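Below are the structure tokens for one structure; questions will follow.
For this depiction, one protein chain was excluded, whereas all remaining protein chains were kept in their positions.
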Amino acid sequence: MASGTITLSTKRQMELIDITAEISKAVRASGVAEGICLAYNPHTTAGLTINEGADPDVQRDLIAALREMVPLDYPYRHAEGNSPAHVMTTLTGSSVTVFVEGGTLKLGTWQKIFCCEFDGPRTRTIHWRIIPG
Amino acid sequence: MASGTITLSTKRQMELIDITAEISKAVRASGVAEGICLAYNPHTTAGLTINEGADPDVQRDLIAALREMVPLDYPYRHAEGNSPAHVMTTLTGSSVTVFVEGGTLKLGTWQKIFCCEFDGPRTRTIHWRIIPG
Partner (left out) sequence: MASGTITLSTKRQMELIDITAEISKAVRASGVAEGICLAYNPHTTAGLTINEGADPDVQRDLIAALREMVPLDYPYRHAEGNSPAHVMTTLTGSSVTVFVEGGTLKLGTWQKIFCCEFDGPRTRTIHWRIIPG
């Protein structure tokens, strides 16, 4: 069994944090040559996504578009005032899966794995697990 | 192999139904100590998501926000009239994956697993499968 947890501190209310280096390191340390690597987000106001990492503007555009799409000032009932963050969490999803081939993560050329902060700044944890097969 | 199906009857056109207890029971009964548990939704007008289960208002806000975001009266071409439900299905997704550790589901403190009904009331089935590893 290879599994573990990444801890990160977010700086803004909403931002994407690239966790690819930590996940790649975990894959190499696991010694698993072929299989799948899963990252899991245990929070309900943060998500996980895979998207372009080369141009940081893509990350900013993603946050901007989600803020345009999800109603921010709808008469929500949840008293904590962070319902838009809960909605964005469901839109992005709670886990991502990437193939492991030849002992490394098989990401596309431009792909990076991002933790999506929607209600920060906070300390967040992301769990990972590598399944041979 | 540990796998099975949960059957549930939805009561409203759109609602979230907490299926965490049934999935947790399946994990315990499987005897699998370490691995992943997958829930799969075989329907095209219902989804699966993981979000906050403590305050039922979060579930209502999620449905309300999806109804604000997805055009409900767009000139859709699909004659059955339930295209918004198909769109919400793609936004939420067809499966969720949760880690199994020490024989139990490793959900976050506030997380619950929900079947998302978008075109009810109906009888829905959710398949689950537990993979050791």
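Which chain is which? They are A and B, in the order written, and residues in each are numbered from 1.
To be clear about the criterion, contacts are C-beta pairs under 8 Å (C-beta built on N, C-alpha and C of every residue); 3 or more make two chains touch, one makes a residue touch a chain.
These figures come from a predicted structure and were not determined experimentally.
Asker: Quick one: which of B:Gln59, B:Ser83 or B:Gln111 touches the chain that's been left out?
Answerer: Result: among the candidates, B:Ser83 touches the missing chain.
Asker: For the chain that got dropped from the picture, name the residues of chain B it touches.
Answerer: Considering the whole complex, chain B reaches the absent chain at 1, 3, 38, 40-44, 69-71, 74, 76-80, 83-84, 86-87, 89-91, 93-95, 97, 127, 129, 131-133.
Asker: Extract the touching residues of chain A with respect to the undisplayed chain.
Answerer: Looking at chain A, the ones touching the missing chain are residues 34-36, 49-52, 55, 57-58, 60-62, 64-66, 68-69, 91-93, 96-99, 101, 106-111, 131, 133.
Here is the rule we use: only the chains that are shown with their structure count from here on.
Asker: Could you state the distance in Å from the CA-based centre of chain A to that of chain B?
Answerer: Centre-to-centre distance between chain A and chain B: 20 Å.
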